[in-house]
Structures are given as structure tokens and as C-alpha cells.
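One protein chain is absent from this view; the other protein chains keep their places.
All chains are identified by letter, namely A, B and C, in their written order; residue positions are counted from 1 within each chain.
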Amino acid sequence: MTISEAAAPDSSTADATVSPELRVAIMGATGYGGGELVRLLARHPSVRVVGLAARGRDDQPVAVSHPHLSTTLHTIVADIPDDVDAVFLALPHGAAAQMIGELIERKVAVVDLGPDFRLKNAADYPRWYGFDHPRPELLATSVYGLPELHRRELHAIAESDVRIVASPGCYSTTAVLSLAPLARAGLIDDVVVDAKSGVSGAGRDPKPEMMFGEVNESVKAYGVAGHRHVAEIEQELGLLRGSAAGAPVDFLPHLIPMTRGILAACHVRTARPVGQAELDDLYVEFYADERFVSVVDAPPATKHVTGSNEFRVFVHSDERTGRVLAIGVLDNLVKGAAGQAVQAFNVLFGLPEHTGLEQLPLAP
Amino acid sequence: MTISEAAAPDSSTADATVSPELRVAIMGATGYGGGELVRLLARHPSVRVVGLAARGRDDQPVAVSHPHLSTTLHTIVADIPDDVDAVFLALPHGAAAQMIGELIERKVAVVDLGPDFRLKNAADYPRWYGFDHPRPELLATSVYGLPELHRRELHAIAESDVRIVASPGCYSTTAVLSLAPLARAGLIDDVVVDAKSGVSGAGRDPKPEMMFGEVNESVKAYGVAGHRHVAEIEQELGLLRGSAAGAPVDFLPHLIPMTRGILAACHVRTARPVGQAELDDLYVEFYADERFVSVVDAPPATKHVTGSNEFRVFVHSDERTGRVLAIGVLDNLVKGAAGQAVQAFNVLFGLPEHTGLEQLPLAP
Amino acid sequence: MTISEAAAPDSSTADATVSPELRVAIMGATGYGGGELVRLLARHPSVRVVGLAARGRDDQPVAVSHPHLSTTLHTIVADIPDDVDAVFLALPHGAAAQMIGELIERKVAVVDLGPDFRLKNAADYPRWYGFDHPRPELLATSVYGLPELHRRELHAIAESDVRIVASPGCYSTTAVLSLAPLARAGLIDDVVVDAKSGVSGAGRDPKPEMMFGEVNESVKAYGVAGHRHVAEIEQELGLLRGSAAGAPVDFLPHLIPMTRGILAACHVRTARPVGQAELDDLYVEFYADERFVSVVDAPPATKHVTGSNEFRVFVHSDERTGRVLAIGVLDNLVKGAAGQAVQAFNVLFGLPEHTGLEQLPLAP
Partner (left out) sequence: MTISEAAAPDSSTADATVSPELRVAIMGATGYGGGELVRLLARHPSVRVVGLAARGRDDQPVAVSHPHLSTTLHTIVADIPDDVDAVFLALPHGAAAQMIGELIERKVAVVDLGPDFRLKNAADYPRWYGFDHPRPELLATSVYGLPELHRRELHAIAESDVRIVASPGCYSTTAVLSLAPLARAGLIDDVVVDAKSGVSGAGRDPKPEMMFGEVNESVKAYGVAGHRHVAEIEQELGLLRGSAAGAPVDFLPHLIPMTRGILAACHVRTARPVGQAELDDLYVEFYADERFVSVVDAPPATKHVTGSNEFRVFVHSDERTGRVLAIGVLDNLVKGAAGQAVQAFNVLFGLPEHTGLEQLPLAP
């Protein structure tokens, strides 16, 4: 791939004597989520990436699948080392549930970017994902890895033998963070979540409808029969509200001609009129201590957060319609996937939550 | 601009002895809507373009503003000829209302692509457009140029001295055609219209936020305080329903990184449950005789209609949420502007409605 | 695919009594080139499309592969009818050569969009395409279908039993038309052709490197070991120059993030100094009678010709470097493929050359 690498970097990680190094591995390293994990963890000052795995790619330099990461000099291995502190899983749904037993036995912390441990109700797996969960007893102890909502639970399992973080879906993070303050205040009567995503959320396998010629200069809706992330969104809004039952969420995703970014426009019919001042207070207070969340006063663009772990939300009380509009944006591969996974990992290991996630967004 | 034009075309228009030639002019020819009118009318078999006007561009070859139209050899003129049969106006709002008196006196048919004659209630102009309408008495006789809904009225004014066609807004056309069958059946209880548009709808004047570097790889909502097209949408849905009052439409437009195309996702809470079969019947019947409308059985992409005068709509009854979803797509510069204007012009002049509008969509 | 088609169109073709209808078929109708042929031929006033074939797609509505063409109501068939006047082939290389025997026997005119009959020297096939030509004797009688250069030969075979038009490659058309006047004047001493293409030229099969996420916001060169179109370019420039030998053409193609369009920048070292006035005269005269070629006085953009059969060229004599720069643009699917094939077909059947090709470019 590369004839002459850039000159070998002196280590950019912190001094091992002051900051104990955590050894981590990534399974499913050749997809978009996996690549983003490599990008972030390779510059994480308390982490050493000691193994990248990906089916059918043994001994392949990471540069083959991720040319932009060629300077990391990593190579895909058949098996990750035994002595890892944590493993990140970026695998097709069902795969993590299959291998979780072995990982638990090794007492390694697991941060799963897939859906296998996100839903608390085992019956949701056959319904939304088409498989019976092989280890339903683990759904109760795994933590939904949205630190803004479940930080305490992440701390709670930090010393456990079984540490499973179920990193949320990209749409779910966008929708739930956009609506959380309203949900907790019990103000959501009914909600339409109309979301727009770049194509990287669809993964990397070549599909005819994801070719440049089909996507560029076009927009379309998909998943009209019910997108899987609805299950997570309803679960989390229910938890915030404090009651499982609630009006079903009308969720519609769109594919738009860009690579990264999700914007969710949440059209809320509120239980009672909510004015702009109350709305602002509600959101500002809710997110007051959150490093990665900004409440903004103009509709945000996805480009404002590209490449970063930021989430931005705008709320508007519409006097004409009596509705509330909440618009959230994030980078689906960072705050919507790898970045959020690293954030939860940091919490789990007692590191400052933003460690390795301090990059500012890249624009234009 | 051009050193050597392509060899002079022999006339592509119909033989003057068999197809009487209509003389038309375009005011505001250098914008995107104006350019699209030139593109379509230059190949319209019953039309001869006899004058293109644009402020500050006198004597400029059309190729300066529209290099793609250089082979038409048109030049911008200071004044359009007196003896035109029809004039198309593609001007900033307010301008058409100012000059309408003179055009009426000349008894020329007017097809206005701007908003000056779309709203029936004169009070809506100061509210939505910030000006008092100078000729409110003309609002009653002008026809909202959506042939699928107002064909009869277009026929009715064909022999009048005053012929004003108010060609609909691009978002309005998308939303109204997506919802018309439901509206006429009285089935809309409440509706969220979440729309996505390419940038050409924002016109051609250079604005910082429309630069490629700002738009590409980004999506944002705008007009949260109330987009002007809401007034038209509510007017037309009210007419279809047969009663002026109705729940206000929650309309939210987004700018996405593409040039042409609008997609409107209409999330409808229906007055009573409506199953898929009833929904299909309703739409198929409503649009049975419409040349430019297709009811499709999968979510359409804007790319399916690019460059054509087609409108496509998909409807879905969602059992989980109890809502109806209607998704419509069109090319904002054709069916959303110039094409629809030509379609209404054809009706007004007794031509087959699709004359000059037979181009198939351009994909990929 | 479609629940309710747009209302059935009345025929848009010319009156059968005055314009005898030619019956044509398309093999390979589901690719991009095939779709473009359908788009153009469906509106060609002297043509009736009587058969679309595509391997493995029997009985499939054309809307499945080409949703934008759904209103044509065509269906893919297993076998094209016997009584066709012409067949267009849009097939992988080698396939046309295999089936040519049968088509010749049926005395049907063949317009091949692939490379199987473009090269006059049979030895070029194993070298550039990796197969031995099964019917080398046909290479002499087939005509390279660039009407601007080979119109007379197209006329010459019009009454033959064997009528094979080898429609040129997209890069070849761009480079050859950009350089033809200089080549014929014997002025090219040495040339670098640096070309940029949209992705549709790479066809429609899903490939990882053609996914939107890989192509957008990126540019790369490819084919550095020698792109196949070089063989055609050198053949045609040699014919124009009147001698087979000449400096090899340095040709480098790039993939850029757009769907349609090719731009070729041809950097020419001339045999003797050529000033701007001489250059202009040379090009204007050479293309004086060409309907589809414009010599322009500013660097053209591919967007100036999108969707049309136009070719535009700009020439510049650079006093500082002593070189000549020729920049040509076209739409790779129209003048670079389907449109040019229809143009040659028109010549072959004695129709006005621009019949069915009068659409103006689509911009923005």
C-alpha cells in the first residue's frame, strides 16, 4: 500500500508512568464505525490499540480498508490478544450476542456499537431484528451507553465482572437527546421525528442504491414500514417519562446526498402550551453540565459538528401551530457511533469524559 | 461568449401553416426560473420566444447568464415586444403586482411564477410578504395555476380580457398534490409537512450560506418562524376540504446538498382510520386522468423526476402509529416552477396539456 | 412498481404516414448507457422501441432498473423481435463480437456502444481488451461512429447488408474532438490529455470504490497503467494526421465527485508556434457545419452540456509556455455514449442528424 510511510512518529500517548495505559481491541475494524474507532483511539492518550480484527482480512494492513489510516501502521489480526482491558465491537446485529459469553468469561469490558444489548425487553429482538436473543439475562445488566442519560449506571458497573455497554444507534441518539428534556418533563403528547442522514450510516457493503450515481442529486425516505431504531427511541423516552406506555413515535428516516451527519426534526404536540422562555430554560438546565451538548438559538447544520463528538439542539415554540419543534444534529460516526462509544468507555474507566474526544468540528 | 456557435439549427418548431405560433416573452429571464422557461419554451412546438427581459442586462446574450442555453442565440432586450400573446413573469415578489396594470391593458395573458396573485385573501400579503397588494380586486379573477386542481378555472378565463395565472410555489405544489386526495375526502385531522429542497429554490443571487463550501456535506432546517408557502398550502387544502378553517399546517423546510428537487414527507393524523387499500383507491382515482402524476408503490426519490414535469406520490397507512404518510417528489424548477407554468399556459391556450413538456426525467 | 401510472400519453411521435417508423431494439437496457438510449429513443419521432433486453431481467418492468423511465411502460423481454431495423448494443466488451454473426445474418443495422468494433487493428484486442477478436474481418467494414469525422463512411454503408457502427468511447470522443483540428493540420508534436469524469462512466455494477461515501469530497486518478481508450484516441489522431506513427498520447483519467460529464484538458506541444488567431480560425472552420459542436471563448464547464448531445471546446495559445491548450466537455452518457449512437443511427438511416437529440442542456 505504502512504499514509504511518513517518518515514524514518536509516541503521542501520555507517559506510561503517569497515565496507566489501557489496552483495547476492536472487532469489525474495517467498516466505517471500526475505522472511526481506530481514528479516535489511535490518538487517545490513555489507550493503546493492541488488536484489530475483521473477518476475512487477517494480516491485511489497515491501509487496505482505510487508506486514510495508513500512518497508524496497524494490521488486521486473526485473534485479539487475551490481555485486553476492553474490546469495542462494530459487528452486524446478532454477532455480539453470539460471542458475549467468551468475552464475559475473560472479564473484559465490552463496548458494543451494535444493537444486541440496547433493548431491555428480550421480546423486541425477534420483533425488530429477527432473532431470539441467546443471552436475555444480560439485557438487564448491560447499560445503554448514552452518558448524558445513563452516566450513573455506567459508573455502577465499572467494578463489575460483567461490563457491557450497549452504545446507542445513531438515529436514536439524535432523537433521544433532542427530546429528552421534554420527555422527562412529561410534556410530549405526540411526536413526529423526521430524520435525515448521510450515507455512511448505511455501512460500507456495496449496494446498488448507495452508489454515487444513485445518491447524488437525490433524496428519498426509507424504512417506512418501521425503522429498527424506533424501539430504542420509544424505550428511552418511556424511561425518561417514567412510564412505559406512550403514544408510538412516528419516525421517518431519509437518505440525503452527503456522507456524514444526521439531523432530526422533532415535531412535538405538547401536553400543554410551552412558551419559548420555558422551553429554553428546560433545555439549558437539562444540559447544563454536558460537555458535548450545546443548546443553540438558530437551526443548526450538520456541518457544525462534523468529525466531532458534539451534539447540538435547537428548540422553538411555534405560536401559530401550538407545537414545539426540536432539531438536533450530530456526526453519525462520532457522537452517533464511535465517539459516543469512547465517551462511555471513558466513564467506565474513570477517565475524564472528553479524553481523546477534544477535536473541534471540521468545516467547511 | 461563443466564437463559433453550433451550426444554425433548422427550425424545430412546427410548421406555421398547421400550428399557429404563439408569441411569448419572459421577464426575469436570467434567474433559474427564467432559464428553465427558456429551456422549455425554446423547444415548445407552438411557441416562439420573441423577447427576454431582465433588469440591467439589456443587449446581453443569454449565454452570459445561461451558458447552457447559448445555442438558442437569444439576447436580453430592454422591452418586450407589444404584440405578444403571453408573458411569463419570473420576478421578485411585489414586482408583478406593480406592472400588472400595463399588461392587462395590452390584453396579454400573464403567467406569473411569483406569489403576487396566488393568495385570495388580500390581507395575507402584508402578513406573509410585507406589502399591501396594489390591485386586490384582481385576486378573485386570477387563477391558481395548479392544473390538476384548477383546470376548469383556467379554461374559464381563456377568453377573458384579463388572464392572470398565478403559478404555485414549489413547496406548495409538492405539499398540496401530496395531500389533495386526503383533503378532498375530509380525512386530514392534523398534518406535519417536513420538506427537503435542493438549493436552486433559493434563487441565484450570491449568498454566503448558498456557497458550495457551506452547503455540501450539510443539511439544515430554515424558515422555522413560518415559511411563506404555508399560506398557499393552507388556502388550497381549505378549498379542497370545503371549509376555510382547519388545523394549521406544521410546515418545515430543509436545505439539502443538491441542486434540484423537492421531497415533502406529509405525516397525517387522519380523522378516522384509513387502511392501505382505501388509501390506494383514493389516490389512484383522484389522479386517474392526470398525465403528470404517478402514484407509486415505493418511496420515490427526487432523482426519478429530475428535469421533467412529473410529480410522484407514495402513500402508506402505518398500522403501528395509526397515521398516514404521503410522500411527494418533483423537480422544483419544472413541475415546481417553469414546467407547471407552461402546463397552465397550454391549458389556457387550448393546447394539449403536455405540449413541450414531454421530456423524460434525466437519471442518473 | 407503480400503482397508478400517469395517464396514458397520446402518441408523441410523428404521423406514421409522413415519417416511416423505424423499429429498434436495445440489448443491455438496464445499465446507464441502456437507460439513456431508452430516454432518447422513447422520444425520437421516427423510432419505435420494440424490444428491450437485459440478461437475467426477463419480464421485469423497466421501472425496476430505471424508475425515472417508468412512464414508458416498457418491459424487459428475453428476445428482441425478428423484424427490427436496428439494434443498439450496450454490453460488456466481447459480447457484441460474439453475437454479431447472428445479427448480420438478419441484416439488421447494429449500433454498438461497446469497444468490439472500434479498433481497426485486430492485434489491439488482445493487447487492450484481453481477448482475440472472433471476427477480425469485420473491423475493416465497421465504421467508427463519430459523425463529425466519419459521416461519409456512415453514408457509404447505409445500403450495405453489413452495417456496423462502432460508437466511440466517452473519453475518446472528448479527446479526439478536442484535438481533431490540430491533428488534421499536422500541428501536434506531443500531447498530454488530462481527463476528469463523473462516475456514471464506470457503469452501474456496485463496486466499493464507487459508493457515495468513497467518491464524495474526493478526487483520484486511475488507469495509470494505460486506459483502454488510448488505443482509440491514437488511432483517430493518426488517421487525421494521415500517418499511423506519432508520439504516444499521455492520457490520464480522474474520477471526480459528480455523476455525468467529462472534461479533457489537452496540453499540446505544437510542431510550430500557433497564435490565438490561427487557432481560432482552425477550429471555427473545422467545426463550421457541425450542429453539436461549439467553439467557445471561455473555459467550458461540463454543466453547460448536461443531458444534451453538445460538445464544446475552448482553445488557448499560451505565449508564456509556447503550448496550445484545448479543453473539451460533453455529457458522457449522451454525446459520449447514447446520444452519439443515436446521431450515427440518424445518419445511417438518412434522417436529419439531430432528430430526437434537440433537448437543450439541463442547468443548474
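Of note:
Just so we're on the same page, contacts are C-beta pairs under 8 Å (C-beta built on N, C-alpha and C of every residue); 3 or more make two chains touch, one makes a residue touch a chain.
Quick caveat, the model's predicted, so the values are computed rather than measured.
Of the listed positions C:R57, C:R260 or C:K335, the one in contact with the omitted chain in the full complex is C:R260.
Interface note for the absent chain: among C:H66, C:H150 or C:K303, the touching residue is C:K303.
On the side of chain A, touch with the chain left out of the figure occurs at residues 1-7, 9-10, 12, 32, 35, 39, 42-43, 66-72, 200, 216-217, 259-260, 280, 283-284, 287-298, 300-301, 303-308, 310, 352, 354, 358-364.
Hidden from this view is one chain, which touches chain B at 32, 198-200, 204, 206-208, 210-217, 257-259. As for the chain not pictured, it touches chain C at residues 190, 192, 194, 196, 198, 213-214, 216-222, 224, 226, 247-250, 252, 254, 256-261, 263, 265, 267, 299-303, 306, 314, 316, 318, 320-323, 325, 327, 364.
The rule we apply is simple: only the chains that are shown with their structure count from here on.
Of all chains, the one whose CA centroid is most distant from that of chain B is A. Between chain A and chain C the centroid-to-centroid distance comes to 46 Å (mean Cα coordinates, whole Å).
Averaged C-alpha coordinates give centres for chain A and chain B that are 41 Å from one another. Chain geometry summary: the mean Cα position of chain B and that of chain C are 34 Å apart. Residues of chain C in contact with at least two other chains: 32, 200, 216-217, 259.
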